[in-house]
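Quick one: this structure, given as C-alpha cells, is what I'll be asking you about.
Apart from one protein chain that is not included, each protein chain of the complex appears where it belongs.
Each chain gets a letter, A, B and C, in the order it is written, and its residues are counted from 1.
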Amino acid sequence: MFDFTGLSNAVIEGDNDQVQAKVKEAISANVDPLAIINQGLIGGMNVVGQRFKVNDMFVPEVLMSARSMNAGIELVKPLLAGGEMTNRGTVIIGTVKGDLHDIGKSLVGMMLECSGFKVIDLGVDISPEEFIAAIKENDGKILALSALLTTTMLSMKSTIEECVEQGMRNDIKVIIGGAPISQEFSDQIGADGYAGDAAAAVELVAKLLQ
Amino acid sequence: MFDFTGLSNAVIEGDNDQVQAKVKEAISANVDPLAIINQGLIGGMNVVGQRFKVNDMFVPEVLMSARSMNAGIELVKPLLAGGEMTNRGTVIIGTVKGDLHDIGKSLVGMMLECSGFKVIDLGVDISPEEFIAAIKENDGKILALSALLTTTMLSMKSTIEECVEQGMRNDIKVIIGGAPISQEFSDQIGADGYAGDAAAAVELVAKLLQ
Amino acid sequence: MASLQFNELAYTNLNEFIYGHAKKPVVCSNGMVIGGGTVYPEVNLTLPTMLINEETMPKVLSQYEEMIHGICSKAHELLSPGIIIEIELLPPCTFNPEWGVDVTKVVKGVMNEYYTKFGLKSLLRMTVVDIREGKTLTHMYKGEHWDNVIKTFRGCAEAGADFLAIESIGGKHLHDEAVMNCDLPRALFSLGVVGCRDMAALWDEIVKISAETNCIPSGDTACGFANTSMVMAHKNFIPKVFAAIDRVMCAVRTLVAVERGAIGPDKDCGYEGVYLKAITGTPISMEGRTAACAHSSSVGNIAACLADCWSNESVENVRLLGGMAPTVYIEQLIYDCRIMNVASARGSALEMRDILSESDRMYDPQAYVLDPGVVLRISQEIVKGKTHFERTKIAASATIKELRSAFQDGLVQLDAKELKYLDIFEKQLKTIPNDEAEFTQFMIKNSTLDKFDPAKYDFNFDAVAK
Partner (left out) sequence: MASLQFNELAYTNLNEFIYGHAKKPVVCSNGMVIGGGTVYPEVNLTLPTMLINEETMPKVLSQYEEMIHGICSKAHELLSPGIIIEIELLPPCTFNPEWGVDVTKVVKGVMNEYYTKFGLKSLLRMTVVDIREGKTLTHMYKGEHWDNVIKTFRGCAEAGADFLAIESIGGKHLHDEAVMNCDLPRALFSLGVVGCRDMAALWDEIVKISAETNCIPSGDTACGFANTSMVMAHKNFIPKVFAAIDRVMCAVRTLVAVERGAIGPDKDCGYEGVYLKAITGTPISMEGRTAACAHSSSVGNIAACLADCWSNESVENVRLLGGMAPTVYIEQLIYDCRIMNVASARGSALEMRDILSESDRMYDPQAYVLDPGVVLRISQEIVKGKTHFERTKIAASATIKELRSAFQDGLVQLDAKELKYLDIFEKQLKTIPNDEAEFTQFMIKNSTLDKFDPAKYDFNFDAVAK
C-alpha cells in the first residue's frame, strides 16, 4: 500500500511544490486516484481543519493548505471518470441583503471546504431571490446566512419566508450566524440552527446533513 | 362662596388637625359636602400628586397628605347620600404569582389614589384566578400587574390569558410594569400598555379610561 | 451558639484601610486569598425572561451552563488571577431545594472543567433566596419555608458551593413601612431589634451547615432594607439622607452574621459591608459603576475604595453586540480589577483609593458615608454601643452628626429639603427611649400583624425586657 503520510504532511505544510511532487509520485505508482484525493489530500486537509479549530493554525496557513490541496486535486482530476468525485453536500453561503460584511462569512465557507463540503459563496448583500436561485442551480442542501447588523438580521427571516413560498423549505436546512444573532433569534425566525463561530458552523452542518 | 384654599393647603401640608378643623368649619357653614370633598380635599390632593411628580414632594409627605384627606372625608361621609361619592374608575393592582416585590407596586397604587382612582391593592404573589375574582367583585376597569423578576414576568402573560379565557378581556385594560418590563414585552404579551414609573402609570390609566 | 464581640475596630490606621486587603483574609482551598492583596472580580448573573418549573428545568440548567462557559472562557483569555461567581438562586430554586442543588452542580461542573483544563481558579458563592415571607408563611424558624431554606443551603454546600450567603429579610415588612414613611424609629426597630435577632437564629444554622460541609459561611446583606431605601432615594421618592442613615444602621444588622461565625467575603450589594470590614476586618465584595447593568448608582466609584471583590450585582443572559451580557460584564470587571491591582503593585493604592472616593463623595450623602475616613469615624462610635439596639441607634445619630458637619465643611452637597430631613430625623431619634424593652413594647403596639407578627418570630418579649 502507498504511504500517504508525506502527501498529507505536504498539504498540512501548505507546500505547493511538495504536494505536486508527491501526487505525481503516487500517480506514477498507479495508486487509485480517488485514494490520492481522499486519503492523501483531503486526509491532510482534515488535520488542518482540526488544528485550526484548536487554534493551532492560523487562517493564512489554512488557506495555503487549501491551495496546495486544490493544486493536487487538479493533477488527479483528469484520471477520474466523470462524476466520480463526491463531496459531503453543497452549502450555499452569503451575507443577507443590505449587509456588506464579508470576512466572517468567508471564514465559515473556508472551514466548510476544509471539512469536505462543497461551498458556493455568493458574497454579500444577497437577496432572497438570489439565494433561491443558487440553491436550485447547485442542488444546495444547506443555506448559510450571515448578518452583522441588527437592522439586517431580519433579512434572514425574509429569506426563510421566500424558501417557504417557493415550496422548498423542506428540502433545505437553513443555518444563521453573525454578531447580533442568537439561538433565540434562530428559533424565532424558524431557522434550523445557529452557530457562534466557524467551527460550530461545521459541526452544525455535519449534524444537519446526517 | 366658601374659600377652600385653607382646607386644600392643610391637605398639602398633611396637617391632620388642621384638615379636620377646616372641614368642620365648612360643614358648619353648610357648604355642599361633595364640594368639600372635590374642591377642598381632592383639590389639595391633586396638587400633591403634581408636586410629587416633579420631585417636589417625598413619598412620606404624600402619604401624610393622603391620610389627612381621608380623615377629612370620614367627617363628610355621613352627610352624603349613598352612592353619591364617585371616583375616576377602579384599578385592581398586584404583583404577579411567584413574585414578592411589594413597594414599587404600592407606590403606583398610592399615586393612582392621589389622582382620584379607586385602588384595590391585592398585594404580592397573586394568581391569575385571584386577579379575576377581584376584577369581578370590584367592577375593576384597569388591571395593573407588577413583576421584578425575569422569571416571573411571564406570569403576566398567564394572567392576561386567563382574562381571555374568562371572556372578560374586552371589559378590562391591562397595564404592566417593573424593572425587567419593556414596551416590547408589553406588546408581545398583548397588554394594553407599559409604564416605566408611577407617574407614567397614572397618565396611562387616565388615557385608557377616557 | 456563642457570639463574637467586636468592641473595637479592626483598623486603627486609615492607611491600612483599603481595597484588596482585609485584616482577616479568607484563604480558600484553591489558593485564592480574598482580602490578601488582590481584588478579584465577582460576576453575578441571572436568567433571561423564562419560567422556572419542572418542564423548563433542563433549559434553565443549560442557560446557567452557557453563562458559566462564557464567563470562564473570557476570564481565562484575559488571564484573570481568579474569579468569583455568584448565583443568587431564584425563588423556585429555593422552594424546590433539589433545583437549587442542580444549578449548583452544573455551575460548579463548568468551573471545575476550566480549572482542570486551563488552571483557571474560581470560587462559587451560592446565595439562597430568603423565601420566608408571603401568604403561606407560618413561622420564620420552622415549617416548609424554613426547611426549604436550610435544605437548599445544605444541598448547595454539598454540591460544591465554596461560599454560602443570603440576603435575609427578617423584619423587612416593618422596614418597608419605615421607608415609605421615613420613620427612623421604625427602621431602628426593624433592623436593630427584629433583624438582628433573626440574623442570629439564621446564621447559627448557616455556620453550622458550613462547618459540617467544609464550606465557607460568607455573609449577609441588607439588600431588602438599605437597598430599598437607596432605590427610593435614587428616584427622589425619599430624602437621600434617609438612605444614607439607613445604610449605616444596616451595618449593625449585617454584622451579626460575623458575630455568629461568618468570615466573608461579605456580599456585593451590601454597601454597609465597609463598616463590617472596619469593625471586624472581614473582606467584602462591593459593586459600583460596573453594576449599572442592574441599577443606577450614586456610588459608582467610591464603592470600590475598600472592595476585596468587585461585582456587577446582576445581569441577565441577553445578547449584546459584543457577546452574551454575563461574558461582557466579567470582562469589564476584570479590567476594573486590573486597574486597582496594578495601582497596588506600583505602590499607588492609597492614591487610587482616594481618587475613587473623591470621585463621588461630594455629590450624595450615600456616597459620603462610604468614604474610608468617614467609615472609620462612624464605626468608632458604633462599637461603643453595648447592644444591637444601642449600636443601631448610635449608627443613626453618628451619621446625622457626620453629615451635618460635612455639609458645614463643604464636603457634601445637601439641598434645603435634605437638611430639613436631617432635623426631622434628629427629632425622631430623640423620641426613642434608651430602654430597649420599652421601645419594643411601643413599636409592637404600633405595628399591625401583617407587618410584624411576634409569634412567627418566636419573639420573646421577656428576653428583650431583661
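One rule holds for everything that comes next: contacts are C-beta pairs under 8 Å (C-beta built on N, C-alpha and C of every residue); 3 or more make two chains touch, one makes a residue touch a chain.
Bear in mind that the values here come from a model prediction, so they are computed numbers and not experimental data.
A.B. asks: Name every displayed chain that the left-out chain is in contact with.
C.D. replies: Computed over the complete complex, the missing chain touches A, B, C.
A.B. asks: Any idea which of C:Ser348, C:Thr431 or C:Thr448 touches the chain not displayed?
C.D. replies: C:Ser348
A.B. asks: Could you tell which one of C:Cys293, C:Ala406 or C:Leu422 touches the chain left off the display?
C.D. replies: Spelled out, the listed residue whose C-beta touches the missing chain is C:Cys293.
A.B. asks: In the whole complex, not just what's shown, which of C:Glu144, C:Glu212 or C:Glu358 touches the removed chain?
C.D. replies: C:Glu358
A.B. asks: For the chain that's not shown, point to the residue among C:Asp162, C:Glu331 or C:Glu418 touching it.
C.D. replies: Once the missing chain is taken into account, the touching residue is C:Glu331.
A.B. asks: Considering the whole complex, which of C:Leu14, C:Val33 or C:Val318 touches the chain not shown?
C.D. replies: The one listed residue touching the chain not shown is C:Val318.
A.B. asks: Determine and list the subunit B residues touching the chain excluded from the picture.
C.D. replies: Given the touch definition above, subunit B has residues 150, 179-180, 182, 184 touching the missing chain.
A.B. asks: At which residues does subunit A meet the chain that is not included here?
C.D. replies: Spelled out for subunit A, the touching residues are 55, 58-60, 63, 98, 100, 102-103, 106-107, 123-125, 149-151, 153-154, 180, 185, 197.
A.B. asks: Identify the residues of subunit C touching the omitted chain, counting contacts across the whole complex.
C.D. replies: 46, 74, 77-79, 288-298, 300-301, 314-316, 318, 320-323, 325, 327-329, 331-332, 334-336, 338-339, 342-343, 345-346, 348, 351-352, 354-356, 358-360, 363
Operating definition for what follows: only the chains that are shown with their structure count from here on.
A.B. asks: Assign the assembly's chain-to-chain touch graph to one of these shapes: line, ring, star, complete, other.
C.D. replies: Graph shape here is a line: each chain touches the next, no loop.
A.B. asks: Subunit A to subunit C: how many Å between their CA centres?
C.D. replies: Chain centroid spacing, subunit A to subunit C, equals 52 Å.
A.B. asks: Roughly how many whole angstrom separate the Cα centroids of subunit A and subunit B?
C.D. replies: The mean C-alpha positions of subunit A and subunit B differ by 62 Å.
A.B. asks: From the mean C-alpha coordinate of subunit B to that of subunit C, what's the distance rounded to whole Å?
C.D. replies: The answer is 34 Å.
A.B. asks: Note the residues in subunit A that touch 2 or more other chains, in rising order.
C.D. replies: Residue numbers touching two or more other chains: none in subunit A.
A.B. asks: Please set out, as single numbers or ranges, the residues of subunit C touching at least two other chains.
C.D. replies: Within subunit C, residues 48 contact more than one other chain.
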